[in-house]
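Every protein chain except one is present and positioned as in the full complex.
Labels run A, B and C following the written order; every chain starts at residue 1.
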Amino acid sequence: MKIGFIGLGQMGSGMAARLQASGEPLTLFNRSPEKLQALIDQGAQAAQSLRDFADTDVIFTMLADDHAVASLVLGEEGLLAQMQPGAVHVSCSTISVALSAQLAEAHTRAGQEYLAAPVFGRPDAAAAGKLFLVLAGKPAIISRLQPLFDRMGQRSFVVAEAPEKANLVKLSGNFLIASVIESLGEAMALVEKGGVDRHAYLELLTSSLFNVPLYKNYGGLIADRKFTPPGFAAPLGQKDMRLVRAAAENLNVPLPLASLLHDRFIRLAAEGATSRDWSAIAKLAAQDAGLSS
Amino acid sequence: MKIGFIGLGQMGSGMAARLQASGEPLTLFNRSPEKLQALIDQGAQAAQSLRDFADTDVIFTMLADDHAVASLVLGEEGLLAQMQPGAVHVSCSTISVALSAQLAEAHTRAGQEYLAAPVFGRPDAAAAGKLFLVLAGKPAIISRLQPLFDRMGQRSFVVAEAPEKANLVKLSGNFLIASVIESLGEAMALVEKGGVDRHAYLELLTSSLFNVPLYKNYGGLIADRKFTPPGFAAPLGQKDMRLVRAAAENLNVPLPLASLLHDRFIRLAAEGATSRDWSAIAKLAAQDAGLSS
Amino acid sequence: MKIGFIGLGQMGSGMAARLQASGEPLTLFNRSPEKLQALIDQGAQAAQSLRDFADTDVIFTMLADDHAVASLVLGEEGLLAQMQPGAVHVSCSTISVALSAQLAEAHTRAGQEYLAAPVFGRPDAAAAGKLFLVLAGKPAIISRLQPLFDRMGQRSFVVAEAPEKANLVKLSGNFLIASVIESLGEAMALVEKGGVDRHAYLELLTSSLFNVPLYKNYGGLIADRKFTPPGFAAPLGQKDMRLVRAAAENLNVPLPLASLLHDRFIRLAAEGATSRDWSAIAKLAAQDAGLSS
Partner (left out) sequence: MKIGFIGLGQMGSGMAARLQASGEPLTLFNRSPEKLQALIDQGAQAAQSLRDFADTDVIFTMLADDHAVASLVLGEEGLLAQMQPGAVHVSCSTISVALSAQLAEAHTRAGQEYLAAPVFGRPDAAAAGKLFLVLAGKPAIISRLQPLFDRMGQRSFVVAEAPEKANLVKLSGNFLIASVIESLGEAMALVEKGGVDRHAYLELLTSSLFNVPLYKNYGGLIADRKFTPPGFAAPLGQKDMRLVRAAAENLNVPLPLASLLHDRFIRLAAEGATSRDWSAIAKLAAQDAGLSS
């Protein structure tokens, strides 16, 4: 099985390395080719253009946003035009529900296969093959590729046949994480203003009801007020809140908490710094309480 | 050491039973005396009035709200008037920061001791001695009573000397839990409207990033839409959101998410049913999305 | 008819002056007696204590908040204890619905009369007798005092017999005004960031759909970013949002917009300056958009 991987950023590099370890031939493509070297040194091929994916069986894409995915796949001489009939596009990017549905339809019309396989986990989990994968698509295709998913993730979940539902679940998950960040930001601003040490407070929380890495990790960033370098950059969080709200509006689902979060990210963007972790929205509650940061 | 316990509701009964197992003499008081029988059968004394606590060394109180605590302690012939000098009042109720500060001052003026020791955990945890205790007060007093706290809880956390800070931490914790409920309610409404099964969705969440009893338990109630009988009744949740906001206003801390939650509970109260679990606020998001409940 | 007036602040001074012009004997009381001089020079009496109101027929009070009114009326040797049977207390202060109901009950028990008569209008309207009065109480008493109300206001509205309903209406009115301020603040931040001059924008609004002094006046303060000196100080606005929310919670009415406004005022308070007009909440939207103020 010939495998392709497009998009070798922080997440994609780790995921591709896990796939390479399977021993199957791997072809890579990235806008900035210098990122490919480490994998090429271990035997992967560098594609010169998308044409080099013409005989690939399954192509993973892991890109930043809708715009990047849409131009890569649907643009002139894009991936859609290069893939052979029967080849599978596995889209791991966190994109909109609407674009995922559009890709599904385009690939089907072209006689190709399409799976959505967005992931949960930060770069270290990607490198360690410890991601969680959310899968949606034809059961037979998912089965066939399961060994590859097992290399990338510690567990994968099949949520539906319609691929875009995996994207909906992924976006909803990022909404839940952002909710955790906001709630911790407000709670810590409150107790700190009331004279309780925020690290001791976090220790209490994560030793009792919130004893789970998610709260420990984000709680730690917030207690330390350490928002650089970003593990997941604030503009990406903003994009996801926009996408979750767009999906919700299309489904007629009002989400007041998602709206609050979205406005938090817009406010962060107005401050100008785009290189902070998305947990930086937690500092807004502290700021509004008059706490020096 | 003579121990007293006042307030034998769902939580208090379990806590008092754990204390009784210590073998120390235990005197109990409850508005509805019938709740005492099981413990009396095992050797506890039933107080006829608060005067029976005149020679008690340490008295625990676990009552529903500020009103109940204030009348019990500060009312005419109240606990304050009965306690001997040097006796300790350990207040486990979830009450306002302001009342806790007032109690601290009143007991000090009367030559008595006061600790705040609110707890996290539902009735089953109370019965099993698996609560988490949040303690604030004089270190020497806390040390002396630590063996009692260890009978009631799996762990206790000392957060400050000023007792009311334990109440602030407790309220902030309930705010965090309510945030979890709201976020799960919105997320489940979204994915369900999008065609994803909500039990499968919950399984995905709690097998990956949210692998912790809090999300499993509340997520289960929400996915099952099973809000009766209440483990923690909605009016108590509403009271806690009111208290957390009052504490926040006194400290000049705006909490937009707490405000959203508070309004959710008020809306639930307007529906009239007061015997639901506080996780019932999660159904409002489903309702607003037009999902039948 | 002997008239008393207690509380000679910015509003009360103007109102008392209007009453004095009626020619009826007027007795005044204020915590800071120096404020009384101008009216005394024109023939009013200065009360030395509340005892001097023992033979007064109708006593107006215009004080800052619940605390001031409750101690004046219900405190030891307070107004309630001094008023003769049949005398009328007309409470013009913007106080809580709960306190107004409590005052009504206390005066009734003492064989006295009580009206609530909160007002709309800023100090210049008070001085010019151009206030709007919201009245609630026994129709016969209101009728008897109508000539006095007509001196103070350009129009008065009777809303109910239960006095506290006038306070509910007054608080709801301040909520509506604060909503205008917030909406203008957000709209101006938006168009200014988009490159439209905010004074030209205001001129457009107030020459078309919003052609009314309320929008002109507050819009002008916001466009000028001129929030001192206060016409109505921010802490009073904050108090009113707290009271409107408390009344709403007692009635089981969720008010998400009122909650948003309340948090805005708390945030303003956290900035520390308490001597700004309440329209200063409008600058928060500009601030969050990164506009220099």
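Criterion: a contact is a pair of C-beta atoms (placed from the backbone, for glycine too) under 8 Å apart; a residue touches a chain by one contact, two chains touch by 3 or more.
Note that the coordinates shown come from a computational prediction; the quantities given were computed from them, not determined experimentally.
In the whole complex the chain that is left out makes contact with A, B, C. Across C:233, C:247 or C:269, the residue that sits in touch with the chain not pictured is C:247. The chain not shown here is touched by just one of C:68, C:81, C:127 or C:289, and that residue is C:289. If you put the hidden chain back, the residue from C:10, C:45, C:102 or C:172 that touches it is C:172. Within the whole complex, the absent chain has one touching residue among C:211, C:228 or C:275, and that is C:211. Even with one chain removed from view, chain C keeps its contact list with that chain: residues 97, 120, 132, 134, 155, 157, 159-160, 162, 165, 168-169, 172-173, 175-177, 179-180, 182-184, 186-187, 189-191, 193-196, 200-201, 203-205, 207-214, 244, 247-248, 251-258, 260, 285, 288-290.
By the touch criterion stated above, the residues of chain B touching the omitted chain are 256, 267, 270-272, 288-290. In the full complex, chain A touches the omitted chain through residues 242, 248-249, 252-256, 259-260, 262-264, 266-267, 269-270.
In the analysis below, only the chains that are shown with their structure count from here on.
Where touching is counted per the definition, the chains common to chain A and chain B are C.
Copies chain A and chain C of the same sequence differ in orientation by 180 degrees, per CA superposition (steps of 5). Chains A-B form the pair joined by the most contacting C-beta pairs.
At the interface between chain B and chain C, two copies of one sequence, more than half of the residue numbers in use are shared by both copies. Between chain A and chain B the centroid-to-centroid distance comes to 38 Å (mean Cα coordinates, whole Å). Chain A and chain C, compared by their mean Cα positions, are separated by 53 Å. Centre-to-centre separation of chain B and chain C, using mean CA positions: 39 Å.
Shared contact sites, meaning residues of chain A that touch two or more other chains, fall at 256, 288-290.
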